[in-house]
Structure formats: C-alpha cells, structure tokens
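Of the protein chains in this complex, all but one are displayed in their positions.
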Amino acid sequence: MPDIYQLIPQRPPIVMVDVLWSANEAVAETGLTVLEDNIFVRNGHLREPGLIEHIAQSAAAFAGYGTFARGEEPRLGYIGEIKDCQLLALPAVGDALRTTIRLVAEAGGIRLISAETKVKNEIVANCLMKIFLKE
Amino acid sequence: MERSELIAKVNASLADEFEVEESIITPEANIKQTLQLDSLSLVDMVAHIESEFGVKIPTADLGKILTFDALYDYLAEHA
Partner (left out) sequence: MRDYYSIVSKTIDGLSGVFVVRLNPECKVYKGHFPGEPVSPGVCNMEMLFECAAQVLGHPLRVRKISRCRLTTLITPLTHPELELRIGLTEKEPGLWVLNAEIGKGTDNYMTLKAEVTKDE
C-alpha cells in the first residue's frame, strides 16, 4: 500500500489519517491514532471537527488510491455536504480509529460516501458525506 | 415492467425523495430544473435511482439524460 502522503493532498498540521489499510472500487478501510498534538484534541479527546476531518480525509485517501493507481497526484477535495452524522463518542488520545468508507454514488464530480468509524469495535461516528474533487 | 408502470414508479419515488408535486414531472421536463437539483444534489438522484431501481448511471451516460423521458428510456433499457 502506498504511503499516505501519496494518497492525500493534506499536509501537517492537518493530516487526519495515518494509513489506508485496504481499498477496492467500492470500499476502503483507514486508520488514525489520536496523538496529543493533534490540532483538534482538547483535554485529551479528539473533538468533533477532528472526527469529521478524519472521515473526510479517509474518503480522500480512498479516492487517492484510484488516482495513485493511474500514476497521478492526489486531487484536492472539499467537503460539500454532511448528512445524518452521529458523533457518538469522542476518542481519547492514544485511541486507534478504524474507519470504513463505502462509495454510494458518484455524479458531476461529487462522490457520495457513507462512513463508519470505530474504536475497539465500538462505533464512535457515522455519516453520509459528499466530497467535491477538483479536476 | 410495463413502461407506464415504470413511469408511474419513477415519478412517485422522485416526487417523494425530492419533495416536489408529481404533477410537475412531465416527460419533456428537464430533470435538474424540475427537481431543483444543484451540483451537490445531482448525486442524490443517481444514488436514489440505484437504490430504488438497481440501475447504476455512470457519469458518461448521465450527461445525456436531461429529461424524464430520457431517464425512462435509460431505465427501461438497463433495468
């Protein structure tokens, strides 16, 4: 699997995904370990914006896997919409997040994905998200 | 499925999903304008069609489906 920096356009201090564990056309799995110096950590927990950005960048890594396979640079992506997002728990520093991204549909340059993030097999967040990918 | 049955089913499900009156869905009407789809919601229509009718519309084909009539034709061909 390529290095995460080959799959996403983001760089420090706002890298919110460590690794793409697996990917095919329909599903991808990513990981992130929450560190103390994460810019979205407050009082030992990853706050809501950080959880959401982790999901967005997991979707980016998933798309980036496709562009990497074609020998291209990762494309810039922006969150277009978030729907039905439940933020059930805020992960603690040291927790390892595991996220599953499913591609639901794609049209007009927008990727609609569904995401589920777990920590130790408990769901901490899920949502539908639309990512707009720049040409 | 008979074409008339397909049309009825498509109209009912799109009207429900996009919260418009079924009566404004006519064969020659432009889909984007009638359902008030912007660039963000076009993908919702594709997702809805796939989930309701099991037909995936690739981006290359989507550009040619401008009216509801074109959509009925596409579904009749691919369902």
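For clarity, chains are labelled A and B in written order, and residue numbers in each chain start from 1.
Just so it is clear, contacts are C-beta pairs under 8 Å (C-beta built on N, C-alpha and C of every residue); 3 or more make two chains touch, one makes a residue touch a chain.
Just so it is clear, the model here is predicted, and its values are computed rather than measured.
Trainee: Check each of A:3, A:25, A:84 or A:122 against the chain that is not shown and name the one that touches it.
Mentor: A:84
Trainee: On chain A, what residues meet the omitted chain?
Mentor: Output for chain A: 9-15, 39-40, 47-50, 52-53, 56, 76, 78-87, 90, 127.
Here is the rule we use: only the chains that are shown with their structure count from here on.
Trainee: Which chain A residues qualify as touching chain B in the complex?
Mentor: Result: residues 80-81, 104-112, 130, 132 of chain A touch chain B.
Trainee: Touching chain A in the complex: which residues of chain B?
Mentor: For chain B paired with chain A, touching residues are 39-40, 42-47, 50, 56-57, 59, 62.
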